[in-house]
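Below is a slice of the complex: some chains, not all, each in place.
Letters A and B mark the chains in the order given here, with residues in each chain numbered from 1 onward.
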């Protein structure tokens, strides 16, 4: 007999009865609020074409590196899961996952997936070896129905707005198609220029060439390069973007003189760029982007501190985003000073900083966000986007930065079906934290109720100008 | 209708009923103990002259960087708050604060301020836009009465002893005046030599000149400089000091030969000092100060790891201590070794080490304090002087260093009115932690009761020789 699957209505609430009661009351006020998803990686093509999703493996296994990295860590070859291997039978890939579902006990993936299975697909038995085929059939069948098409799910999920992330070379055709389709779901883009900002990005010089072609600017001259950014940012804005996003190995920023910056640009657009020049150029470009944000009003996001593609064998065989991106220690106080000195006090600038290094929450980021008018703290990110990670985020940032220097929740995912589950986890954890403050008489319950709505909805809308 | 304001008697105690009961019993034994305040930044002039405090903005807003940094982070100009701007109307500055009181939800400032409002001024409505004038009037009026003069508050607060912090150039006239006044409140000084120890301190060379004049020693010779320190330390001791305090960018110490030290001193008292020499001199001076502590018995405190005046625009316009001091990662194991190798086993030396980098609690500081006879752990400091910060301090240090290698609480503040509230928070959090240990059967309740008194009173008195 398979084990039953059901989502407990009190999940994630504190065990103490009194605190749980407060958390439940707070949650009741925010559970049904629309979803604001200001930063993520869903594919705009879904809503442009509204084509049905494929099978269970293709939708839930292949794009979710949380899922396949855990399976890989326990010895399952990526090929067998169908990754980089179109010949794999999706039903058999799914079975490898189903048989090992116990590996996910205690992980957020387990909570998100169970939500998708139970709430979205109406399944009431736990995933496992004996239910693998049932799951595969049930999910694959439902995906073929109209109710499971991308736009239908978007509406069912009560998404008020969702941002995708594109690079400056993208023609945003899907965003254009969505706008021209007459459908009233709000899907916007965000400007992520890493491929034309990071000299170490694959094809950097080719990307500059393409950028030149796209913009009519000479992107091998410093002035032309900056002008091209301004043009593409304006184009992205016109397609709904309200923010930019920057994924860098470190948080380093720089404030070179125009002459120095131009000379540096000349060096990084030639062969044999030094590691120091590469890093310095990324640093300088963060400050340049901040300056453009002051001009055009796009909110600037920084996601630093990741060692990308740590496993070279996996990268060589399967490419990027295969679960081998590993967080690094990340310093912010010295790193951000050049940018903050120039723009940190500017009322026209808005700068949201994330971290994967939780040691910086209480020590560096909360004190910085609790001082500079331009800087806000992004929510717990990536591996920290989990119940314990969210708890630590609040415990380590609230007392110094308060709640109003934070910006609500980001789901930051390409796993579309998990988005409601992720927002739900965030709302539950925030309500749990607020309930603790109430029961410990650190705030009043009416204040917690206001804060719950702010954290679930208002702050994201305001911080991202949505 | 404004919201009511009241302080719940169970605030900060754990939510679990059983644990809360134990915490309440423990707290009942320590709530009324006198305050030992061995380290802080109140102004001795208050007690020397016993002049009434001014208005609400001047007393509660202007000197409290926790308060105005939060307002500044949310876009309120410091000038509008009356900082660096004597023309600002204090009533209107207060209003800017009152209107934004919700920003402080979940912060320790909120707890301290509510205590001051409710307990000290007898106010029973919450601060907000509609109660701003009421608050301003009520506080300003009461400050003009005898019951709110500095000495009356000192006595009302049941302060057994309070230490201020002065630099070697201070003539301690206020301390002398207090002693000569016949008032029996115990206010002592502490020796904080940063202005004559740190070559980067504003006016360092001028400060050495003044020190020479004060002491009759040639402070541009190494011998004379050290002799001047000894003289000033003796003078501070005579004015009640039992401790020294050292605020350095890092915890680095050095143990140079006398010849090397003398040569280094010659270099740092000339123009164009290198960054390495500056840092090395500070490092060497910590060890010199430790040596003098062995001679004269002053307890040595180290407060390292801050990037001072991070926001240059704010510093240029408003000067030091304006909320832009940001903690840094701080290493202790290599850094302290020269000093500890020389004096760490010396029974005549007592060395209290603080940190803003909580990662060092479990990893470095508790293991060091749990081994070296001379070293003790200072309490959670600055941004960490908060309920969550105190909880983490105990969770990360108790198991390795125990309780008896810690030194009780420091309020470390210039916000005089908040001192009882801060000690009260510390006592409540310590009782909560002890209650958890009792309920988890890790200690007995009679042991927790002894510990509660030790943490609230005895340890500070012993560690600081008070």
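Everything below uses one rule, namely that a contact is a pair of C-beta atoms (placed from the backbone, for glycine too) under 8 Å apart; a residue touches a chain by one contact, two chains touch by 3 or more.
Model, not experiment: these values are computed from the prediction.
Q: Given 2 shown copies, how many make up the whole thing?
A: 3
Keep in mind that, in the parts below, only the chains that are shown with their structure count from here on.
Q: Would you pull the chain A residues touching chain B in the complex into a rising list?
A: On the chain A side, the touching residues are 14, 16, 18-19, 331, 333-334, 337, 340-341, 344-345, 347, 359, 362-364, 366-373, 375, 395-396, 398-405, 436-437, 439-444, 446-447, 450-451.
Q: Which residues, counting only chain B, touch chain A once they are in their complex?
A: My answer: residues 3, 8, 10-17, 69-70, 72-75, 102-108, 110-111, 307, 310-314, 323-329, 356-359, 383-384, 386-389.
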